[in-house]
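Only a single protein chain was left out; the remaining protein chains are all shown in position.
To keep things simple, chains are lettered A and B as they appear, and every chain counts its residues starting from 1.
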Amino acid sequence: MKLIPGLVKGLAVTGATVVRTVFPKRGLRTLIPAPSKGADTVQYPHVKEAPPTRARGVIALHEGNCTACMLCARECPDWCIYIEGHKEKAPPRRPGGKPRLVNKLDRFDIDYALCMFCGICVEVCPFEALFWSPEYEFSEPRIADLLHDKSRLSEWMETVPDFEDYETGSVAKKLKVPPT
Amino acid sequence: MTATESEQLRYIAAQAADARVNLEIETEGMTLNIGPQHPATHGTLRIVVKLDGEQVIEAEPVMGYMHRGYEKLAEVRTYPQVTTLVNRIDWLGSFANEVPFILAAERLMEVEAPPRAQWIRTILFELSRIANVTLFLGDMAVQVGAITPVFFAFRDREHVLNQIESATGGRFHPNFDRIGGLKDDLPAGWVAETRQAMVKIRSFCDQISELVEGNEIFQARTRGVGVVPADVGLSYGLSGPNIRASGVDWDVRRDSPCGLVYDQVDWKVWTHPGCDSFARFWVRLQETREATKIVDQLLDDIPSGPTMAKVPRIIKVPAGEAYVETENPLGVMGYYVVSKGDLVPFRVKIRSASFSNISIVPWLLRGVYVPDIITILGSLYFILGDIDR
Partner (left out) sequence: MTAVLEIAPFAILADLAYWQVTSIRAIAGLAAVLLVAGTLVYVHLFKLVSFMQSRLGPMEAGPYGSLQLLAETGKFLQKEDIIPRRADRFVFCTAPFVVLVSTFLLVVVLPAGPDAWFISNDLGIYLAMAVSSVSVIGILMAGWGSASKYSLIGGLRATGQLIAYELPLLLAVVGVVIQAETMNLQSIVLTQAEGEIFGWSGIGNPFILTQFLGFAIFMIALQAELTQTPFDMPVAESELVTGYMTEYSGLRFLLFFIGEFATAGVFSAIAAVLFLGGWYIPGLDAGSELFNVIGPLVLVGKVVLLSLLIFWFRFTFPRFREDQLQKLAWKYLIPLSLANIFVTAVLKVLW
C-alpha cells in the first residue's frame, strides 16, 4: 500500500500546473495572476515564435545567381520546379573582348502545393541561387495560388538569415549568403 | 512468469465461461466498424469487430487506407531522394526512418560515416525516439480517458522537436542523413540547449509517472489487459518495447549495433515480465528516461572532425544486396535494399515495426470488452504510416 494514493498525486500534478500557469514566478508580484506569461503557448497572430535559423520555411531565389541550369528541377523528387530560360548576348567582360553568351532566366516557379520541403534543390544548386528562409506565413486561399513565380521567390531573399556558426569541434566551413 | 501465466489462464477460463453463458442465452451478435475514421485509431486503421454485447468474438484489422506505395516509389527515386520519402513512414520519429536505409546504402557502397557523423546520428536517433514515445505516453492516457497528459506530452515534445529543427531544419521530416555522413554539422549552442531539453523531458517523465502510471484507475484499466506471452509475441513478430514488455530481453541497439555508437554508452535495456498493457506503457516510460541518459552521455564527448565521408557527387550504388535493421521507436525497422548499380535502387523492402505489431491484434482482441480494444490498440502503439507505408 502506497503512502499517498496515485489519484491524489495526479490531482496534485494538475493542480500544480494550474497554479504555475496562473501565478508564474515574478518576484514580489508572485500573487498577481498572469496566465499569459505562465502558459506554455503563445497567442499566435499577436505573438510569433521565431523559428530557428535553419528552419526550412520557404525557398528563396537569388535571381542574379541562377543560370537556369535545371539541376534543381531535375533533382526535385516531385518535380515542382518549373524553369524556362534563353541564351542572351551580354557585353564583353573586358572592353574590346568578344560578347559573351549568358543564360537568362525567364521563368522560375515553385509549386508549393507540391513541394515537400526536402531541401534537395537548395543542396544541389551549384551557383548559390537557392536558399532556405524561415519565413512560414505564405498560405493562400486557393491551392493554385501556391505556385509562386520568381519575383515572389526573390522577395523572400530578404528574409534569409545569415548562416549560423558551427558547434565546437566542427571542421565545416561557414557559408555566406550573397547580398541581393 | 508463472504468476502471470496462471493469471492468464484464469483470465482465459473466465472469458470462456462468459462465452458459454452467452451461448446459452443466445444473444444476437453485432458487427461494429471501428474506423477508418475513429478517434482511437490515430489515422485510418479500420478494425471490424464482431460483438456479442460488449464482448469481442472476432476482430480483424483492415489496412491499406493510407498506402502510399513507398517501396514502389523508391524504385524510381535516386538514393538521396529516397531519404525524403522514408521520412514519412513513421512520422513521429522520422529521423529514425532514414538511418537504416542510409546504413544499408553505405554498406553497399562500402563507405563509413566519420565518427562525428555517427555520434550526431545516434543523438538524433534517440531524440526522435523521445519525440515519438513522449507522444505515446500522453496518447495512451487519452485512450483510457484522461485528457490532460496528452497536452503535457505535446508541450514537452516541443522541446525535442525544436532541437531537431534547429539542427536539421525540419521539425517532422528532417531529411538530414546522407550516404556517407550528414547534410550539415550542428549549429553553435546546440549541445547546451539539448541538455536543457533533456532535463525537461525527464521532469515530464516524472509528471507522467505521477499522473498516469501511478494512477489506480489507469492500473485497473491496463493491468492484465491484452496479455501477450513471450512465445506468442515472438511468433507474431512483435518487436521493440512490445516484446520487451513480455520479458524478452532483445534490443537491436545493444545486440547488433551497426553504424550507431550505442556501444560507447552506458545504458540498460528495460524489460518487464508483466506481458500486459501496463507493462508496455512502463517499458516505454523507462525507455524515454534511458534515451535522455543516452543523449546526455553522447553529448559529453562528440568527437571533432568532418561530418561527411568522401562520396561522389552523383551517387551510384554498386550492385548487391544489403539488409540493415535498427531499433526504431516503434520496434525493429529494417530496409532490404537491392541495387543493380544504378542511380536508383532496384528494389527496397521495408520491414516496418507497426505492421508486425498489429498482426497480433486478431489474436489479442478475441474475447475482450469494447473498452479494452482501445486500451490494447493504444498500448501496442502503431503509427498508421508505419503500417501502410
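As a convention for this text, a contact is a pair of C-beta atoms (placed from the backbone, for glycine too) under 8 Å apart; a residue touches a chain by one contact, two chains touch by 3 or more.
Just so it is clear, the structure is predicted and the values come from calculations on it, not from any experiment.
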Discussion item. So one chain is hidden, and I want to know which residue out of A:Thr41, A:Ser151 or A:Thr168 touches that hidden chain in the complete assembly.
Written reply: A:Thr41
Practice prompt. Tell me which residue among B:Leu32, B:Leu299 or B:Val344 touches the hidden chain in the full complex.
Written response: B:Leu32
Worksheet, complete the sentence: On chain A, the omitted chain is touched by residues 7, 10-11, 13-15, 17-18, 20-22, 35-36, 38-41, 43
Practice prompt. Can you list, in ascending order, the chain B residues touching the missing chain?
Written response: 30, 32, 38-40, 54, 141-148, 151-152, 155, 211-212, 215, 217-218, 220-221, 369-374, 378
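Everything that follows uses one rule, which is that only the chains that are shown with their structure count from here on.
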Response to the item:
Cα centre of chain A to Cα centre of chain B, whole Å, reads 29
Worksheet item: Touching chain B in the complex: which residues of chain A?
Response: 2, 5-7, 9-10, 12-14, 17, 40, 51-56, 75, 77, 116-120, 123, 132, 164-172
Discussion item. For the complex, give me every residue of chain B touching chain A.
Written reply: 77-78, 80-81, 84-85, 87, 116, 148, 152, 155, 158, 162, 165-171, 173, 175, 183-191, 207, 210-219, 302-307
